[in-house]
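The structure's right below; bear with me while I get my questions together.
Apart from one protein chain that is not included, each protein chain of the complex appears where it belongs.
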Amino acid sequence: MAAFSQTEVKPVRFGVVVFPGSNCDADSYDAVRSFTGADARYFWHKDTGLTGLDCVILPGGFSYGDYLRCGAIARFSPIMAAVKNFADEGGLVIGICNGFQILLEAGMLPGAMHQNEGLKFVCKLVNLRVENNETPFTTGYERGQVIKIPIAHREGNYFIDEAGLAEIEANGQVIVRYCDESGETTAEANPNGSLGNIAGVCNKERNVFGLMPHPERVCDEIVGGTGGRGVFESIISGVAAEAAGASIAAEAAGEMKDILGNIGNERPR
Amino acid sequence: MKAKVYITPKAGILDPQGLTIERSLPALGFEGVTNVRVGKYIELDLPDGDAAGEAVDKMCHKLLANPIIEDFEFELVPE
Amino acid sequence: MKAKVYITPKAGILDPQGLTIERSLPALGFEGVTNVRVGKYIELDLPDGDAAGEAVDKMCHKLLANPIIEDFEFELVPE
Partner (left out) sequence: MSGDLDQKTAYELLGLKQKEYDGICEAMGREPNYTELAVFSLMWSEHCGYKHSRPLLKNLPTEGEGILQGPGENAGIIDIGGGQAIAMKIESHNHPSAIEPFQGAATGIGGIVRDIFAMGARPIANLDPLHFGSLEKARQKFLLEGVVEGIASYGNCMGIPTIAGEIHFEDAYEGNCLINVMCVGIVDQDKILRARAEGPGNLVVLMGSTTGRDGIGGASILASAEFDETAQEKRPTVQVGDPFTEKKLLEACLELRDKGLLVALQDLGAAGLSSSSSEMASKGEVGIDMDISKVPLREQGMEPFEIMISESQERMLAVIKPELEAEVLAICDKWDLDANVIGKVTDTRRLRVFLGEKMVADMPVDALVDEAPTYVVPAVRPAHEVDEPLAEDHYQPPSDLNETLTTLLRSPNICDKSWVYRQYDHMVQTNNALWPGAEAAVLRIKGRKTGVALTTDGNGRRCYLDPRRGARAAVAEAARNLSCAGAKPLAITNCLNFGNPEKGEIYYQFQEAVEGMAEACKAFQTPVTGGNVSFYNESFGQAIYPNPVVGMMGLAEDVTMIGTPGFKDEGDAVLLLGNARPAVDGSEYQSHILGDVAGRIPDVDLEMEKKLQLLVREAILEGLVKSAHDVSDGGLACCLAESAIDGGKGAVIELTSDQRPDLLLFGEAPGLIVVTVEEKYLEHFAQLALDLPTQVIGRVEGERLLIRASGADQIDLPVAQAAKAWGAALETLITG
């Protein structure tokens, strides 16, 4: 048991941005709230301020139908200016799937997305190798650890030019890569043709992270695994550590509320 | 030679992409833009010859365009 | 006036769609087709005026094309 009751620990506050066409907003919201020591709020894409937050989630889905290009229209939503400010001031921003595409289109992360090599939508569990665990999003994993997280996208074929690639590799900005069970980043293990099997990258400052796989979908054994918990645990323990000291934080992140008891069906806005 | 193929949604058919772009433009400071239609532009190289036009036409019908909901035009550019 | 915008994958950059089309053409009886590149073709109407060209150029830069992977060209057609 934690040495401090929950009320004494200030919850880590997540903001989930809802764009028209977002459809993993509720999943992210529910996942985050299943962690002891975390709370979440929705923000509408027309909101212009993001206050009182520790981490912003740009969720998956099809913002603006993914018409034209994935993320191309959403990045002009009024809230994106606030997201950029928030990141510039060191706030944590994580973009999942469509959220990652929005961050790319907005220039907050390097690179761009092509259609999957197979030109089809792919939804399945994949293996990811954690390349860098020294980011606020991955401290909960070991470096080189293989984790199982599902993907669900049609445009997740990551591209960056040669110079850009050299730079992100040198800076340790490649955070997760598609790999096989044993951690080899083979061509067969690459589900969409991404350059260098890249599944997720962060910015130079390490506070903005985008990935195509959906960690929020695997935070509960009952729906297929817990490989994604580490992402949220990392964020929560990092923020809590800064706020209250490392020991409490680790406990706060380690426990999970009874998910069946805490999540309602309604989606507060 | 090179073929340039222009594929557009058939008149009267809903074009959700065009519509969505059109609706988003004013917020970006572009007023008064209407009738946005999104289609495809395809370039390809093919062997020279008299039959080239016919071949491209067939390709469009069979593969490149969906004649049920799309119109197409093409031009041949000798290189 | 009308603007016609042509968006193409940047030279040298992978075009999965073009590649797939290219690979499937021989089976349909079209031999020797190479360099298939699939891009977008966008038509739109906008107010006449000297600033029209500049406006379309901006639209392309900001929204219609992604400069990391795409090139664009456009023409203005008075109606």
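For reference, chains read A, B and C in written order, and residue numbers begin at 1 within each chain.
Heads up, the rule we're going with is that a residue touches a chain if its C-beta (ideal position, glycine included) is under 8 Å from a C-beta of that chain, and two chains touch if they have at least 3 such contacts.
None of these values were measured; they are calculated from a predicted model.
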From the touch rule at the top of the page, work out which displayed chains the omitted chain touches. A, B
Considering the entire assembly, which residues of chain A contact the chain that has been omitted? 20-21, 23-24, 26-27, 30-31, 60-62, 64-67, 120-124, 150, 152, 154, 214, 216-217, 220, 222-224, 259-266, 269
I need the residue numbers on chain B that touch the omitted chain, in ascending order. 9-10, 12-16, 19-20, 23, 66, 68-69
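Definition applied: only the chains that are shown with their structure count from here on.
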Nearest whole angstrom, what separates the Cα centre of chain A from the Cα centre of chain C? 32
Shared interface positions of chain C, touching two or more other chains: 62-64
Identify all positions of chain A at which a residue touches two or more other chains, and write them in rising order. 68, 73, 76
Mind listing the chain C positions that touch chain B in their complex? 6-8, 18, 21-22, 24-25, 28, 30-47, 55, 58-59, 62-64
If we count contacts the way the header does, which residues on chain C are in touch with chain A in the complex? 13-17, 20, 62-64, 66, 68-69
Per the touch rule above, chain B residues touching chain A in the complex are 16-17, 20-21, 24, 27-28, 38
